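In this view, the complex is presented without one of its protein chains, the others remaining in place.
In this document, chain identifiers A and B correspond to the written order of the chains, with residue numbering beginning at 1 in each.
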Amino acid sequence: MSTMHFSKNINNVLHLADSALILAQRNSEWCAHGPILEQDIAITNITLDLIGQARNFYQYAASLINSTNQKNETEDTLAYLRTEREFLNLLICELPNVDWAHTVVRQFLFSSFQQQLFLALQENTDDAIQAIATKSIKETNYHVKWSAEWVIRLGDGTLESRERTLNAIEALWPYTGEFFTNEPTDMMDVSLLKKAWLDKITNVFLEASLSVPENIFMHSGGKKGVHTEHLGFILSEMQYLQRMYPGAQW
Amino acid sequence: MSLIDLEKSFQEKIDKEIKIEPKDWMPDAYRKTNIRQISQHAHSEIVGMLPEGNWISRAPSLKRKAILIAKVQDEAGHGLYLYSAAETLGISRDQMMNDLNSGKAKYSSIFNYPTLTWADMGAVGWLVDGAAILNQVMLCRTSYGPYARAMVRICKEESFHQRQGFETLLVLSKGTKEQREMCQDAINRWWWPSLMMFGPKDSESTNSDQSIKWKIKRKTNDELRQQFVNMIAEQIKLLGMTLPDPDLKWNEKRNQYDFGEINWEEFWNVVKGNGPCNKQRLAARNKAHDEGAWVRAAAIAYADKKKNKTTHKAA
Partner (left out) sequence: MNINIRKFYYGDIPEENNVTSLSQNSKTEKEWPLWEVFIRSKQGLDHKHAGSVHAADAQMAIENARDVYTRRQEGISIWVVESKHIHASNPEDADMFYEPASDKVYRHPTFYDLPDEIKHM
């Protein structure tokens, strides 16, 4: 295997890890601030699943890096010592929570994408990726179910909740194009995932009498390390102790 | 049966260690005391999520982040179990939340202290949870059944909280100079407030006597506090740190540690709302509750619509 090929592979894995971690970081802002205790606990379970996925991918990426060059990367050096331009997460993950509607709509759009992706990656030739996908998809299936039910509930709840859901869809939809445009960071042809994803979204939206936006301009850049302004703030908070005390163990 | 007979047979049950269950007759004051104590306990869990939740975004490793989130989430669960126990006494969670948010209900003052550095996550786990656990282990045998059962579940889950706190400090105590300083500083700041968690001295506590007779509480404030001091004074040796009390020393005669006088003026001030974070904590709870109102209303509205649809179909 050539070095080039390997580094491409490493970026593929980092991309998956970064998306999971950054969304976990956002969702964790709800912990202790949720709309009701039961849902505070529910979204936090999703947060913990995402951190678990991120750790699995980072650990694998670290092992790939360390085996090719004499390095000593760990899950933490990868999460805590890379810069804004090195993070490869999808943009949608770093957007602010705004409100519960934004949070559940984002979770639904993202988890439905992850679901298709992991489904495909279960067939991947790389054993480690296959194993992580197989473990993660069970978690993701629940995230999709939970968030879809919330989208329907809010879309078809009160006038206010419907209004907020529409706003969330309008704000978040432009960040879904990036899911399906192939970049070197993608492990597979992601454009193949779009149809199944859109079918799922359409069905759920239909149940809540919400319409799927069409002909919308799509933002991109996350997979190339070109982010929104939000990411820098997320990282400066997340990484502060590791940056402040270089080399310390925690 | 007359009221006097009812009260007599109630006390006999308590004396025979028979648990009181929701439908059993109980004196009004017993019900009220339990509602007050269980809801205060629940509020403490919920408010207690804030000072630690504060550090989730800044946890220094992915492992620590996951542990901290799981711990804060457990506290939400514990609050939930306790609110449920109180609900069996005929008060709704909504009423309790309103009492918390309006400032009418009390919660443990310890959570009105700020968490300033990462080491505070260790100190809170070790000292604050350590103090809480002594109280909670005692409450597993409290006389009101639903409260006792909630406490058994909580104690089971809580057992990792204190351990992770001590381990966090242990790592710091073996770390760099800055980390060791951070560790000692956190212990210095959390030690006295932890001692205050056990409440006023027995000689000044108004609720203790009746609560002990009813076996709601089974040990006095001072007994529990002494137990805590004895435990921590030994454990700190493993950290190579010190407790900020010049009067702390082993007393051969008492077979206990002696310790210095608590600053009761500070204690009462924090209870009265003048602690460093009282306003901030209440504001955070109110914000979450108020901003969640439309979410809760939407879920009810949707459930009602769905119910109407199914009854329509059936008709």
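By our rule, a contact is a pair of C-beta atoms (placed from the backbone, for glycine too) under 8 Å apart; a residue touches a chain by one contact, two chains touch by 3 or more.
Computed from a predicted model, the values in this text were never measured in an experiment.
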| remark: Per the whole complex, from B:Val72, B:Ala284 or B:Ala299 the residue touching the absent chain is B:Ala299
| field | Residue among B:Tyr30, B:Tyr81 or B:Tyr144 touching the omitted chain | value | B:Tyr81
| remark: Among A:Glu84, A:Asp126, A:Glu149 or A:Glu207, contact with the omitted chain is made only by A:Glu149
| request: Using the definition of touch stated at the top, determine which of B:Lys63, B:Arg93 or B:Lys201 touches the missing chain. | output: B:Arg93
| request: For subunit A, enumerate the residues touching the unshown chain of the complex. | output: 36-39, 41-42, 45, 145-146, 149, 153
| request: State which residues belonging to subunit B touch the missing partner chain. | output: 2-3, 6, 21-25, 28, 32, 35, 73, 77, 80-81, 84, 87-96, 98-99, 102, 150, 153, 157, 293, 296-297, 299-300, 302-303, 306-307
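FYI, only the chains that are shown with their structure count from here on.
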| If you average the CA atoms of subunit A and of subunit B, how far apart do the two points sit, in angstrom? | 35
| Can you list the subunit B residues touching subunit A in their complex? | 46, 49-50, 53, 56-66, 69-70, 72-73, 76-77, 79-80, 83, 118, 168, 171-172, 175-176, 178-179, 284, 287-288, 291-299, 301-302, 305
| remark: The subunit A residues in contact with subunit B across the complex are 21, 25, 28-29, 31-41, 44-45, 47-48, 51-52, 54-55, 58, 75-76, 79-80, 99-100, 152-154, 156-158, 160-161, 164, 237-238, 240-242, 245, 248-250
